[in-house]
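Every protein chain of the complex appears in place save one, which is left out.
On to chain A.
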Amino acid sequence: MSWAQAILLARGLSRGWGGICSTALTGAPFSQVPPQAPRGLRCSAVAHNPDSSLVPRPPEPSRRPVKALAVHEELFRPALDGTRDKANFVRAVQNFAEYNVHKRGHVDFIYLALRKMREYGVERDLSVYNLLLDVFPKEVFRPRNIFHSIFIHYPRQQECGIAVLEQMENHGVMPNNETEFLLMQIFGRKSYPMLKLVRMKLWFTRFKNINPFPVPRDLPQDPVDLASLALRHMEPDLSARVTTYQMPLPKDSPDTMDPTETHIVGIQSPEQQSALARHDPVRPIFVEGPFSLWLRDKCVYYHILRADLLPPEEREVEEIPEEWNLYYPMQLDLTYGRSGWDDYKFNIDEVEEGPVFAICVAGAHDQATLAKWIQGLQETNPALARIPVVFRLSGSSGELLASSSELEEPPPPPPEGQEEEEDSQQRQQQGQS
């Protein structure tokens, strides 16, 4: 092997280095083989004669492998103005039909089009799927005699049809009569795509309305609208009011160097308001967050204002006075003997957490923005002015744990005198939680 290497090396080197050191190399090829063999074989005539190098040059590692274009990919070239939308997609599909009458390669074209749908933003458009199914030649793939129907007639085309329907299923598009008619024309009634269509119609209708908390398909783009939708989604109390404490600055104003003006939208129900009014000013309340809420595919981060649980000895049971309702008693102390079969309660203490007083969605997650929220809340809850507020903001989102950064900001802020209080309160909290 070494002599072959030597010959190749000698030839390569002599041609490559050419006039520079040809005399030295041709004079002693063998002595130079061992130390330079790997280098020589790899970098042959790079600089001077790329065409006449004997060994192929491996590609440089920095260059990504070039993807071969699929067969009809040039039909999906972006339009002149670079936009990719439904019209361009439709035009590309129609161009294929004009490309050849016999529609050769339609299976590959349909797979390619399915892959390109997401770029063009048409993956949830039923008419586009119908158009794509229209690309199949009709009446050719229908089984005509019993032998066709025993075996899977035209299996690749049936798989392609199933792939189209499967992409519809993934994006939640319900097929309609046109789809059914097309499939019947193309594949016949007993084919697998038709069977899949029947199954889709059955299971989609069964599962269409099972979400008890439905979210609209088209989410609002405006952050304030999205925030109020998110807050209404979270708060089960229907009498709660959504308040916008701060609107975001319009984007086209020239002095946007300071992005502190983000939107702050909050929600509070009347019950929470009264609970906050009754809250003991000795105990601090906490601003916790940010927690994530997903609405379909958009994530909204929210913060909550809550207090810790009172220890059992300090909890008061509210007694409704008897005169509150003269028509029937509000409390009945009847001791009916309930046997074991009538007990529907679970034998476990549920997790109890402190009351939540308000929820807000803000653009930024720092203390300044949340302080503005608290100030906005003070207008409807004057009791908040006397209660110390502690900010428990976790750095990472998605975890419901209190974490490190705790700062105190009571509304008139003298920090020194309050620090001892804060320490004792923290110790209290550690003891409680």
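As a convention for this text, a residue touches a chain if its C-beta (ideal position, glycine included) is under 8 Å from a C-beta of that chain, and two chains touch if they have at least 3 such contacts; residues count from 1.
One rule holds in what follows: contacts and distances are computed from a predicted model.
For the chain of the complex excluded from view, the name given in UniProt is "Complex I intermediate-associated protein 30, mitochondrial" [choices: "Ribosome biogenesis protein NSA2 homolog", "Complex I intermediate-associated protein 30, mitochondrial", "Palmitoyltransferase" or "Protein TRANSPORT INHIBITOR RESPONSE 1-like"]. Within the whole complex, the absent chain has one touching residue among A:N176, A:S274, A:S292 or A:N325, and that is A:S292. Contact with the undisplayed chain is limited, among A:H72, A:H233 or A:H365, to A:H233. Note that of A:R124, A:R199 or A:R386, the residue touching the chain absent from this view is A:R199. Hidden from this view is one chain, which touches chain A at 170, 195, 198-199, 202-203, 206-207, 210-213, 215, 230, 233-236, 291-297, 299, 302, 304, 306, 339-348, 350-351, 353, 356, 359, 397-402, 433.
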